[in-house]
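Note that this complex is displayed minus one protein chain, with the remaining chains in position.
To keep things simple, chains are lettered A and B as they appear, and every chain counts its residues starting from 1.
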Amino acid sequence: MAVDATQLPHTTATQVEDVGQIPQWQLMVRRFRKSKLSVGGMYVLIVMYAIMLFSDFLAPYEHNRLDSNYAWGPPSQVQIVDGKLSTFALKQTLDTERLQWLYVVDESNPLPIQFFVQGYEYRFLAIFPSKLHLFGVKDGFQINLLGADKDGKDVLSRLLKGSQISLTLGFVGVVISVIIGSIVGTASGYFGGAIDNMIQRVIELLRSFPDIPLFLSLAAALPQNAPVEVRFFLITIIIAVIGWTGLAREVRGKVMSYRNADYTAASVAAGGSHWHIITRHLIPNSLSHIIVVGTLAIPAAIGSETALSFLGLGILPPAVSWGVMVRDAQTIEAITTYPWMLLPVLVLIITVLSFYLLGDGIRDAVDPYA
Amino acid sequence: MLNYIARRLINMIVLLVAVSFIGFFIIQLPPGTILDVQLQKLRQMGGDVPRDQVKALELRYGVNDPFIVKYLKWVQRSAEGDFGTSYLTDQSVGERIWGRLSVSLGLSLFALIFTWLVSIPIGVYSATHRYTTPDYIVTFIQFIGLAVPGFLLALIILIFATRYFNQQVGGINSSEFMDQPMSLAKFMDMVNHLWIAVLVLAFGATAGLTRIMRANLLDVLNMQYIQTARAKGLDEAVVIWKHAVRNAIHPLVMSLGTLLPALVVGETLVAQVLSLPTIGPMYLDALRAEDMYLAGTILVMLSALLLIGNLLADLLLAWVDPRIRLE
Partner (left out) sequence: MTSQPTTPITTTADDVVRVENLKVNFYTQLGVVRALNGVSFNIPRGKVLGIVGESGCGKSITGMSIMQLVTSVGKTEGGKILFNESAGGNPINILDYERNSPEMRKIRGNNISMIFQEPMSSLNPCYTISNQIEEAIRLHQTNDKVESRNRAIEVLTKVGMPNPDRIADSFPHELSGGMRQRAMIAMALSCTPTLLIADEPTTALDVTTEASILDLMRELQSEIGTSIMFITHNMGVVAQMCDEVAVMYLGRVVERASVDDIFYEPRHPYTIALLQSIPRLGRTKGRLASIEGSVPDPYSRVNGCPFHPRCPVAIKGVCDTILPEETIVDAAKGHTVRCHLYS
C-alpha cells in the first residue's frame, strides 16, 4: 500500500513570535524577571555587596575599639534637637543586684551627629588611604546605632567590618571549588577511560569523609597565630577542597551527555581539536548548569564559615566576621537581655535566603524543565 | 545481589583504610601534642612537672614516634578491638565513643523518621495544590528552614521553652534522674529533653526534602503513566500515592545515605547550644585537645557510617525502582 509510509507535513504548532530571534540568554533574563522573589533576592545582595565596599566609610568606629563606658550599651536614640540630628550621652550605673549595667539617656546632653568626620584610618577599596567616615559624634562619646557588645564595641561597625569577611569568604571559596570542579569534571567526562577512572576514585575517597568532621579537623590544623589574611585564604581553600567533588561529578555527567551529542560528533568529524571542542561546545553548554550549582553552593559556604567561627575554629578575634559575632550571641542571657546581639544572625539569614532565592530563580530561568 | 554487596563491602574496607590514613594524618597536623596541652594545663595550675617524668610520659604515649609508627600502633590496637586510651581522661576510647554515638544515632534516627514522615506528605500536598495559599506557605517555611542555621533555631526554641513553658531543655536528663537506672519516668524525662533536639535537627533537612519531593512529584505527575493510571479509573489518591510517589521518591531514598551521617555530625552545633552528650562536641573537644586517637577513631567511625548509609540507600533504591540493577 502506497500510503503506509506517508505523513502529514509537520507545521510547528505554536510559534511564539520572537523565539529563535532573540539570543538564549535574553530569554533566560526574561524568565528570571518573572520570579519576583528571586529578583528581590538579587537586589538585596546587590545592596549588601555595595554596602560592603563602603563598609569602612560607613562604620563610625574601628571594629575593635573598646569603651567600658558603653559595655552592653543599648542602641542610641536619634532625635532632632535644635534643628540638628542628635543623639544623647548615656549615664552608666551598675545594678549591683543583677550585676548588669544600666543606662539612662541624659536628655540634657544632646550630641549633634556630625557628618563626613575624620576617624580611624583605612584603605578605601583596599587601595586609597582615607580617614573619612560618614558620621560620628564628638570625641569622648560614642554613637551605637545598633547597640554595643559586652566590651562596648559598636555593633554596627562590627557588622560592617564583618561583612568584608562573611560576604567574600564563602563566595571566593565557591569560586575556587567551581573552577577546580569544572576543570576536573570536564577532563573526567571528556577523556573518559583511565583518566576518568582515576579521578572518580579520588572523588570517591574524598566523599567517603563525612564533610563536617573533615571540615573541623582541617580547620583545627590551621595555624593559630597566622594573620587574618592567611587564615581567610586557608579557610577558603578548605571550603574549596571539600566542595569541588560534588560539582565535578555534576559537570562530568553533563559533559558526558554533551560529548555524545551530534554537534560534538560533527565537530570531531570536522577535525576540531580537543581544546576547540571543550571550549566551544562542552563548556558553554555546561556553563548555565555550573552557574546554578555555584550560586546555590554559596549560601552553604557562608554557613560553613559561620559554623566554624561559631565553634572557634574559623575566623578568630581580633578579626571579625558575622560568625565571630554570632559566637557572642550564643547564651540565652545575651539574647534575652541584649536582643541587638542577634542582629548578625538576622543579617546572615537575609544573606543566605537571598542567595537561595537568587539561585532558585537562575535555575528556573536557565532550565525551566528542571 | 550477594556478589554485589560483597564487592561493595570490600571496596568500603579499602576506602576506610585510606580514610583512616588521611584522616589520621590531618588530625596530627597541628603542631604540638596532647602532652604539650596537658603539661601547659598543669603548669598553669602551678604544678611543675619534673623533666624525667615528662620523658616517661612521652615514652608512654609515644608522642615522639614518627607518624607512620603512631598510625600503625593505632590501627593495630583498633584491630584488636582496643581503641586506645584517651589521653584526655584515661578512659577507654571505645567505651566513651559508644556511649555518645548511641545518643547521636538515636537522635538522628528519630530526626530522620520525622523528616520523612513530614516531608513526604507535605511535599505531596504542596505539589498537588500548586499555586494555592498553603503551597505558598509551605514554600516560605522551606526557605526559612534552608536559611536559618540549626543552632540558631535551637537557641530560639531554648528561649521560648524556658521563658514561656518553664521547661528545662538543655542536656539529656534532668538532674534528679542523672544517676538512676533506666525507668519509665526517666525515659519520659529524656523524651521531654530530646524532642527539641530532634525537631531542630530535622527542621533543615525536612525543608530541603520537602522541596525535592514537591519538585519531583510535579515532574512525575506530567508523566504518561499517571494518565494511564487515571484512565484505568483509579481514585486520584491511589494515582498519587501508588503511582506517582513511588517514582518521585528516588532522591529521598538516596538522601538516606548522606542524611543519616549528616544528621549525626550536623548536630555538633545544635548539641553545643543544647549541651547534649553526643558525638559532635566530643569530636570537637578531641580536636582541640589534639587527642588524635580519639578524634581519629571518631572520624573513621563516622566515615564507616556514611559508607554503610550509602550502601543501604543503594540497596533500598534498587528495591524501590526495578530499573536499577546492582552490578
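Following the convention adopted for this analysis, a residue touches a chain if its C-beta (ideal position, glycine included) is under 8 Å from a C-beta of that chain, and two chains touch if they have at least 3 such contacts.
No experiment lies behind these values; they were computed from the predicted model shown.
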Contact with the hidden chain, among B:Q53, B:S102 or B:Q227, goes to B:Q227
Just checking the interface: what residues of subunit B touch the absent partner chain?
223-225, 227-236, 243, 246-247, 320-323
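One rule holds in what follows: only the chains that are shown with their structure count from here on.
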Using the average of all C-alpha atoms in each chain as its centre, how far is it in Å between subunit A and subunit B?
26
Give the list of subunit A residues in touch with subunit B in this complex.
204-205, 208-214, 216-218, 220-221, 223, 299, 303, 306-307, 310-311, 313, 326, 329-330, 332, 335-336, 345, 348-349, 352-353, 356-357
Please output the residues of subunit B touching subunit A within their complex, sorted ascending.
15-16, 18-19, 22-23, 26-27, 29-31, 143-144, 146-149, 151-152, 155, 158-159, 162-163, 261-262, 264-266, 268-269, 272-273, 283-284, 287-288, 295, 298-299, 302-303, 305-307
